[in-house]
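Just below is one structure, and these are the notes that go with it.
Every protein chain except one is present and positioned as in the full complex.
Chain lettering (A, B and C) follows the sequence in which the chains are written, and residue indices restart at 1 in each chain.
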Amino acid sequence: MSKLVRFGISMDGRLLKKFDQMTTEKGYSNRSEAIRDLIRDRLVDAIWKEEEKPVVGTITLVYNHEIRELSDRLIDLQHQFHNRIISSLHVHLDKHNCLEVLIVKGKGKDVRHIAERLIGIKGVKHGKLLTTTTGKELF
Amino acid sequence: MSKLVRFGISMDGRLLKKFDQMTTEKGYSNRSEAIRDLIRDRLVDAIWKEEEKPVVGTITLVYNHEIRELSDRLIDLQHQFHNRIISSLHVHLDKHNCLEVLIVKGKGKDVRHIAERLIGIKGVKHGKLLTTTTGKELF
Amino acid sequence: MSKLVRFGISMDGRLLKKFDQMTTEKGYSNRSEAIRDLIRDRLVDAIWKEEEKPVVGTITLVYNHEIRELSDRLIDLQHQFHNRIISSLHVHLDKHNCLEVLIVKGKGKDVRHIAERLIGIKGVKHGKLLTTTTGKELF
Partner (left out) sequence: MSKLVRFGISMDGRLLKKFDQMTTEKGYSNRSEAIRDLIRDRLVDAIWKEEEKPVVGTITLVYNHEIRELSDRLIDLQHQFHNRIISSLHVHLDKHNCLEVLIVKGKGKDVRHIAERLIGIKGVKHGKLLTTTTGKELF
C-alpha cells in the first residue's frame, strides 16, 4: 500500500546538531520522524487555507455551567450542526467550570463558522479552534 | 459572588462600526461579550507564558490505528502521565485514521511536555496542543 | 473628520482587574486604548483573510551576505516586484549576518507570494512575513 521513499538531504553540520538536540528533548525517536512532523504540520496549514477542502477541527470551550440557559444554548447550536459535529467530550474542571471538546468535520470555512458561533455564545469564557485534518492526505 | 462593573470606553465611530460588523458576522449577541472574549483570550496567553501556573490544554492527535504497537505506545505514555490527563475522546475518522483528544491539567510547562512527547511518537501523523485554562481566573 | 463615540460595556469586576493589571504592565496609558488595540488587531487579521483586499506586510530576512550570488538573487527578485515593494532597510548584524526588512503593499495574496518567493531563496537563513494594513481602515 504505502511505498517508503528514501532520499538524501544536506545540511550544515551545526544546524543538524542543534536540530537533533531539540528533537531529542521533545522525545523523538529519530530524525526522519521529526522532519516528517514538520512537513505534515505545514501541509495541514496549507489545506486549511483552501477553504473548500474537507478538514477536521477540535473546538475547545470553557464555561460556567451554572449560567442560566447556557447549556441549552450550547446544545441547541450543536444540534443545528449535528451532521458536522462527530462527537464531544465534557469534563468538570471544578465546581463551576466545565470544559467541552467537540470534534467537527467538514469544509474549512464551515468548521470555522461553527467554532465562531459556539465561541460567540454569551457565557462561554474561552473558546478556541484547533485545525487538523482527517489524516487521509498525511502519510 | 460576581460583581458586574460597568464602564465607558471611547472609540472612533468608524472603528466601532467595523468591529460591530465583524462580531455580528461571528454571531455575537452583543458588543460587551465580544470585547470580553478578546480580553479573556489575551489573558489566557499571558497565563500560559508563566510556565509555573496551572492551566488546561487539549491535545489532538491524528494517527493510523493499523500501525503496529502504536496504540500500545500511546496508552503506555498516557498512563505515565495519568495524574495529569483528565479524560480522552477517540473517534474513527475513516477505516484507517483515528483522532484522539486528551484533556490535560497541570503546570504550563508540564502540559507542554506531555504534548511534545505524544506528538513525537512515531506513527502519529499530526498532533497539536490547544492552550486554555481551568476558567477559574476568567470571569 | 473623526467622530468619537462613547459607549458602556459591562464586565465582571475581577476580569476587569486582571485586564487592567496586564495592560498597565504593558505600559498602556488607559483602558480604552488597550481595548481599541485588541479590536484593531482582530480587524487586521480579518482583512488579511480576504485575499483580494489591499494590505501592507513587512518581510524580514536574515542571511549571510558572503554566500555567492545571494545578494544578486535577492535584488533581482525584489526588482521583479518593484511596484509592490515600497522600501527596504538593511543592517549588518555581525561580520557575516545581515537583516533586511522590506515593506510591501498590495493584495494580501500578492504580498504573501512575494514573501514566499524571497524566503524560499537558497541562502536565506530565516524569513518571515508580518501582516498589517495601510491603517486607512483602522481608526
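Keep this in mind: a contact is a pair of C-beta atoms (placed from the backbone, for glycine too) under 8 Å apart; a residue touches a chain by one contact, two chains touch by 3 or more.
Every value quoted in this text rests on a predicted model; they were computed, and no experiment measured them.
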Visible contact partners (per top-of-document touch definition) of the missing chain: A, C
Touching residues on chain C - with respect to the absent chain: 23, 26-30, 33-34, 37, 40-41, 44, 56, 58, 60, 62-64, 86-89, 91, 93-94, 96-97, 99, 101, 103, 105, 116-117, 119-122, 124-128, 130-136, 138-139
Absent chain, residues of chain A that touch it: 2-16, 18-19, 22, 31-32, 35-36, 38-40, 42-43, 46, 137-139
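In the analysis below, only the chains that are shown with their structure count from here on.
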Topology of the chain contact graph, where touching chains are joined (line, ring, star, complete, other): line
Chain A-chain B separation of Cα centroids, rounded to whole Å: 9
Centre-of-Cα separation between chain C and chain B, whole angstrom: 26
Contacts with two or more other chains, residues of chain C listed in rising order: none
